[in-house]
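All remarks here apply to the structure that follows.
Only one protein chain is missing; all other protein chains are in place.
Lettered A and B in written order, each chain numbered from 1.
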Amino acid sequence: MQTQIGVGVLSLPSDLHQVAKQDGWISLAIAGAVLPVILFCLFLIGKQFPDSTFEQMTEKLFSKWGGRVFSFLYILYFSSVAALIILLFGRMISLWVLPNTPFWAIALCMVIVGLYLANGGLLVLARFYTMVSGLLPVLIILTLFSFQEVHLMYLMPIGESGISKIFEGASEAMLSFFGFFVSLVIFSEVEGKPRQKFIIILLAHFFTFFFYMITLLVSYTFFSTTELSLVPEPLLYMLKSFELPFVARIDLFFISVWFVSVATSYTTYLYIASLGLKQLFRTKSIKVFNLVISLFVYAFTLLIGFDVAKVDRHANVVVYGGYIFSFTIPIVMVVIILVMKPFQKRKEEAS
Amino acid sequence: MGFFKRLLFGDHKRLHDRESSDPDKEPEHPSSTKLSVNIDYLMHEFHRTSDLRIRILEKGQAALVYMESLVDQEKIHEMIFKPLELGDVEHISDIPNSKVTLNMEEAIQTLLRGHALYMEDGLRGVYQFRVTSSFNRSIEEPANEKVVRGSHDGFVENLMININLLRKRIENRNLTVKYYRLGKKTNNNIALVYIDGVTDPSLIQEIEYRLKYISADMIHSPGYVEEFIEDQTFSPFPQMLNTERPDRVTANLIEGRVAIMSEGSPTVLIAPSTFFSFYQSSDDYNMRWFTGTFVRLIRLASFIIAVCMPAFYIAVVSFHFEVIPNELVMPVKQSINGIAYPPLIEALVMVVIIELIREAGIRLPQPIGQTIGIVGGLVIGDAVVRAGLVSNLMVIVVALTAIASFVVPSNEMSTTLRLLTFPLILLAGTLGFIGITFGFMMILIHMTRLESFGVPYTSPIAPLRIKDLKDTFIRMPIYRMNNRPKDSRAVDKEVIGPSREWKQLERTNNEQQPAGSQEASQQASSESNQSSD
Partner (left out) sequence: MKKILLIIICLLLLTGCWDERQFKNIKLVMTMGFDQGEDGGIIETVSIPTVNRGTEGQTEERVQVLSTWARTPLEGRDFVDQSIAESFDPAKLRVVVIGEELAKENIYSVLDEFYRNPTNNLNAHLAIAKGRASDVLSYQNISDTMISEYISGVLEGAVASTHATGENIQLICAELFEPGEDFSLPILAVDEEKQLIKYDGMALFHEEQYSGVDIPMKLSTMFMLMQGIKGRVAHLTKKVSDEHEDERYNYVTVNVRGHKRKADISVHKDTVSVDLNLSLKVRVVEYPSDHLQEKRTIDELDEKLSETLTKDAQKVVSLMQEANSDIWAIGRQVKAYYPEVYKELDWAETFPEIEIKPSVKVEVIQHGIIH
């Protein structure tokens, strides 16, 4: 369930900083507090259709063809998120570790890992995630190294940038939690009672939130306010300057570990995209669709490559897509469900 | 999962065919009342092999047939002729401990097992006497699974002795042994051992089902069986535990696993087994649990070292030398400065050399084997560094890797580890740390995808079961491991009941009678005073 932590971790602090200055952490806190509401919406939807797949849900809600169109849009959205993850990953690796390696090689690594993992199916995915979630403490510990040089003063003054900015930052922060939407798609695939699932999702959410908060606070207190606006990946930058007795340059290790968590979030999107395709075409095997989507994503990312401007444009598209697909539509769905409920009941009574 | 699919959808026809063809495999050939016909038939069936002995008795009216190479002459004398001489019986056919058959095919089978056949003219029955000779190695500790403390016996090549060793350890009526005859030409005896009521019946069913599928001329070692019935053959990881230690098998049986033994090999296969079971040694349970935990942690660390160390070194010296701390920079630089080859080649050469030395050491007789080790390790290592072909750091790294890979208690796993270093070395040489992470991730994904008889290979880590971690990374005190691990899919959960309740009882007793205990201690102290006087 911990797929939410992904590419965002590294650049989130500075993204937030651009909007809300040193009050970015308040924005994050607000985002973290608002999200459970949306999660609850998702839970309501999932509870309404405990046994049906996401595709069937949309079909029930938006009639047959409307549902299909929606599902298709979602598939498109998920694969573009996957593509964005690869693009950001490629950019990060190229900037920090392998400046001369061509994009296709870096992307290929990710695509292969994703394909191999997704072919294992949901069970293997879940097992792998629980296994690598053991790496999260490692990331946290690495982050905590920098507590030697913390200046709480840099968080002050609180509320300098104004409430509107903080809320703007909150919406920015919310984007880093986009992973939650995955939970709706695989809601019916996972065993267990809806309530249990909801609790798990909430726990996952709070864990992510906690993790983000730590990284954010550490980088906010380590870097001065102006400096932070210059450094796009403050966490890495911070680690770069520390040296342990046996190894220097912790950032390189951090990136290597981070690769794993990026791969997991990429695979999740890949998997749900091809799951959607599978349901759309009503076939048994998912492997073909995994391959199709991988190739599609790979080709797409090759077109964009390292070009920063294009990556940003794509990122913007995905972000707006995220607003629509992860916030608006679920809420609309909830509304429809609430409206339809009395009708359905009446129908049941009548029959 | 594939198995169920096969069970549900395909292969029904094939299965059916096989069942119907089974009787054909063991044709019946009724014995004749005429002795000569029977003898002729036997002679013909055995292609007049020279070690088939036919002793004509009673002036040509009867014959004793046996395989000279399989029977014990002493036993023949004991069982057949002695009763005659003593006058206990009139006829050989009257000797009570014989088995009569009317089927010549069955007679041939028993003949091959080392029985002697007695036939008489005018009688259809063929009397079989069990006079098998067996030559057994004495029960010794297996050389490749030595332990410091604990039992020092090991399995031998005889199946009966092996089962005997197990039965002695588990005196329980539920210990079930099932024989299978496998190998169309060699007709080997395979035994499936499990404890009924503990082992999951569906697991036994599945293994039986898979065993029945085997159709090969020869089953010559458990390695054959393993490859026929394991889930994934295209995997570097062994999915069944190989062991020659009865205590290890016993422990696994009790945990609800199944052992597969075969005649002619001391190696026993244990299924299902997980990755971590390869890292458990029976030594762990004979130590204090602190030391057991420590040793096990070291073993698991050796997995990382063995797989990653050369790759890590290569990534550092050819990609990310920033990682080397300041104090080490110059020494490292010094040692690799004058080396002609890139580190990638250097590492590959050294790893291959180590493998060569190891293989040479195994194949040669013991005294020479040790010499090879010394020559290879010391002389070549030193000379190679002096000649400037390989840096001394690389020698250290490769040697450490080799040592780390030998720490694993299971030989199969250790070879796997050494094999896995190669792809990682190549990846590290192309993409540095990212390559290593990529490679390691592929290995991990592969491991999570593996299943051994329906049990996830990486359990209890993924899927996580905190309770079972008691015996994975660490070894908790034995009385704490009161439930069977879930990965064996045992039916009966509890394995250890409350065994240290006496401690609690003692404590409550003390609390109830504090005065009494005080008195006792006073008494004890006064006694000690007296003794010191």
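We adopt the following convention: a residue touches a chain if its C-beta (ideal position, glycine included) is under 8 Å from a C-beta of that chain, and two chains touch if they have at least 3 such contacts.
Note that the coordinates shown come from a computational prediction; the quantities given were computed from them, not determined experimentally.
Judged over the whole assembly, touch between the missing chain and the shown ones holds for A, B. Across the entire complex, the residue among B:S138, B:N337 or B:Q366 in touch with the chain not shown is B:N337.
Among B:P272, B:P409, B:G429 or B:P456, only B:G429 touches the chain left out of the display.
Here one chain is not drawn; of A:L98, A:V218 or A:V311, the residue touching it is A:L98. Even with one chain removed from view, chain A keeps its contact list with that chain: residues 95-102, 105, 108, 112, 116, 149, 151, 153-154, 156-157, 160, 222-227, 230, 240-243, 248-249, 251. Although one chain is not drawn, its touching partners on chain B can still be listed: residues 234, 316-319, 321-322, 324, 326, 329-330, 332-339, 342-343, 386, 388, 423, 426-427, 429-432, 435.
In the analysis below, only the chains that are shown with their structure count from here on.
Each chain gets one centre point, the mean of its Cα atoms, and the points for chain A and chain B are 45 Å apart. Note for the complex: chain B touches chain A at residues 319-320, 322-326, 431-438, 441-442, 444-446, 448-449, 456, 458, 461-464. Chain contact summary for the complex, chain A toward chain B: residues 93, 97-98, 101, 105-106, 109, 112-113, 116-117, 120, 124, 126-128, 130-132, 134, 243-249, 252-253, 255-257, 259-260, 263.
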